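Note that one protein chain of the assembly has been removed; the remaining protein chains are unaltered in position.
What follows is chain A.
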């Protein structure tokens, strides 16, 4: 729900994080339906990011600890062009499964953006500045969609985010299907 505040620990990445880094192709074989197999998308989320660029500024921090399935970080802060590459919806899904709720980046690749919104996985917020240079992995953040701000409570700084615009209705509904049902485009539940 876009109207509610999102709080959590930041996980910081650089620019051009592509879908092969978000979920390497070799893991795409697991079923998203099977609750046991599905967890592996969480385990391998962001496992394709080169170590030194994972969890900036220091690097060497995985999103998900080696034997875990979920992350302690719930907000990703990335550089420009987040989610470029393939159309695999497994990418936003894997972040969702790992426990990520929102991503803040100056720009997103469009298929990733669409998938995040239409699938109701994670909320992509566009920031005016490149916050990946400001925020440090582990900082506590608070996103306030009403005020269109993100506050770094660790560093005591606040930044602007862009309004969601025409996708807000889909984000608020929780995905394209929920939106279409609300609008009467498709029958209410199966």
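By definition in this document, a residue touches a chain if its C-beta (ideal position, glycine included) is under 8 Å from a C-beta of that chain, and two chains touch if they have at least 3 such contacts; residues count from 1.
Here is the rule we go by: contacts and distances are computed from a predicted model.
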* Name per UniProt, for the chain absent here [options: "3-isopropylmalate dehydratase large subunit", "Cell shape-determining protein MreC", "Lipid II isoglutaminyl synthase (glutamine-hydrolyzing) subunit MurT" or "TonB-dependent receptor-like protein"] -> "3-isopropylmalate dehydratase large subunit"
* Structure fact -> Residues of chain A touching the missing chain are 16, 18, 20-21, 24-26, 28-33, 48-50, 80-81, 84-90, 92, 107-111, 114-115, 118-119, 166, 175-177, 180, 185-186, 190
